[in-house]
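Here the complex is missing one protein chain, while the rest keep their positions.
After this line comes chain A, so read on.
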Amino acid sequence: MTHSGSSLPDLPNCTSTAAPMSEIRSPPPDRVLEIVLENVLHFLTCRRDRNAASLVCHSWYRAEALTRSDLFIGNCYAVSPHRATSRFRRVRSLTVKGKPRFADFDLLPLNWGAHFSPWGSALADAYPWLEKLHLKRMSLTDDDLNLIARSFPSFKELVLVCCEGFGIPGIAAVAANCRLLRVLDLVESVVEDADEDEEVMDWISCFPDGETHLESLVFECVECPVNFESLERLVARSPYLKKLRLNHYVSIPQLYRLMHRAPQLTHLGTGSFCASDDVAVGDQELDYSSAFAACKSLVCLSGFRDILPDYLPAIYPACANLTSLNLSYADVNADQLKPVILQCHKLQTLWVLDSICDEGLQAVAATCKDLRELRVFPGNTREEVEGPVSEVGLEVISQGCRKLQSILFFCQRMTNAAVIAMSKNCPDLVVFRLCIIGRYRPDPETHEPMDDGFGAIVMNCKKLTRLAVSGLLTDQAFRYIGMYGKLVRTLSVAFAGDSDQGLKYVLEGCPNLQKLEIRDSPFGDAALHSGLHHFYNMRFLWMSTCKLTRQGCQEIARALPHLALEVIDSQEDKADDHIEILYMYRSLDRPRNDAPKCVTILQ
């Protein structure tokens, strides 16, 4: 039995119409059980548990469908909006994810899909009581946002992550109409620039007058200036505001004023963290650290775009309480980092740029004994350079931060020894993502492939569910993953492997694999074929610039009718049968009809 709700077709003759309570004096016996069940199921919140419960029998299926209030759709094309809203009648909170992750790296053509509109209209009809909407990698327009703003009087929470297609007017509509809004989080989304000469709509002033219910306002990614006076007034009348993440148009003196208005903040994104151009440095220097001292509840700091490192000491008063620090947009070197990090004893999450060097990582390892998540991003993405972080930094972190659960590490050089050390020192690792920027790069000390390092990770980190590999890798690495990576759910592969056997190891060996993304690796039709037994259990498979042919994909499509195989090719008439991109996912409904020309869906 699978644990995912959409892997089996709907049970036949299943209509879930509960008899209205008012008509019944004493419910018939079978309904009693259902009512009891519904009341009990209300306590089940985890969706995997609910999926399991729904498979027990028809009446459990019905009861679960009626009581599920949080609906998670991992792939917007796996199920049609109509099917989802027909089954689940009382949803208050919905999460929908759209494009595959590789879309973030420009590997998917524009206009590929993941349009929110069909979901929007279905939701407006089916769930007028909707309170929360979380969208990730969806394409939504200002009209969609208008619809959301006007269709749900109880709407409380809008979270858009990596979305695009909308602009300021859409945001303004939400601000103006959602009177009960608590959360407006725009995260790494592309908000279309207004025309330069047109007056940029002041969406901040569209929030209604009077006290707001706002608890979280995140607009770091909104690439246009905000009216600071409106913002200050908004913050002043939002007593429940705990999370505020500003865009880089907010300067440090403005930040100072906002922080004094909202000392109750727990999560702060600082905006630019430098003075705006019209204030000369040295003029009227405010005591910025007083603002950080005033916000005694701060636990999470981020932002620091366009940072002037001279201002970094202002955050000292907050360091002792910080559990999360994101300096990944700040070009800060080791000497600038150290005085800050040496005070952050409680830090659990740290995102940095590799500008801090191995030396900076050493300081982190020495102080942040509670660190759970570390991300080190590259300041320079060229393949030929010697990078500032290396196996030295990774090893030092592994020795100092034994509780590490999640790591994303970009570097230009890495050794098997350091990776093996991390596998032994950090047994709690759940997420291990190592990106050696130079493709096909072997261990610089031994000149061996990186097989043994990643092998040690899957062998020793028994809780590992997410893995991203890089460097020179042979089929042996995949053999290790197939042998030991029994809990792995997400695997990212790039420029790796020797032959079909590599992919076969993984598809045959990893029973929990749900998301597999592969690029530029020599895996072909035979390898794909070896996964037939497993594809219905997966959310998706992505393979680009591999060795697949249309013929091979067609065979899979024929064998598995509930699988949608999207073949994406930028060239039309090709001499051969090889395809550029395969994006494959299970789907209960007919293939989508909103795909652009370059996408062919095989059946």
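Convention: a contact is a pair of C-beta atoms (placed from the backbone, for glycine too) under 8 Å apart; a residue touches a chain by one contact, two chains touch by 3 or more; residues count from 1.
Operating definition for what follows: contacts and distances are computed from a predicted model.
Of the candidates "Auxin-induced protein", "AP complex subunit beta", "Radical S-adenosyl methionine domain-containing protein" or "AP complex subunit sigma", the chain left out of this view carries the UniProt protein name "Auxin-induced protein". Across A:D202, A:E359 or A:D498, the residue that sits in touch with the chain not pictured is A:D498. When you scan A:R441, A:R466 or A:H534 for touch with the missing chain, the hit is A:R441. The chain not shown here is touched by just one of A:L37, A:L145, A:I204 or A:C221, and that residue is A:C221. Here the missing chain is touched by one residue of A:D49, A:D331, A:D428 or A:E555, and it is A:D331.
Interface residues of chain A with the unshown chain, by the touch rule above, are 102, 104-107, 110, 162, 164-165, 188, 190, 192-193, 195-197, 221, 223, 305, 328-329, 331, 355, 377-386, 410, 412-413, 435, 437-442, 444, 447-449, 451, 472, 474-476, 492, 494-495, 498-499, 501-502, 519-522, 545-547, 575-576, 578.
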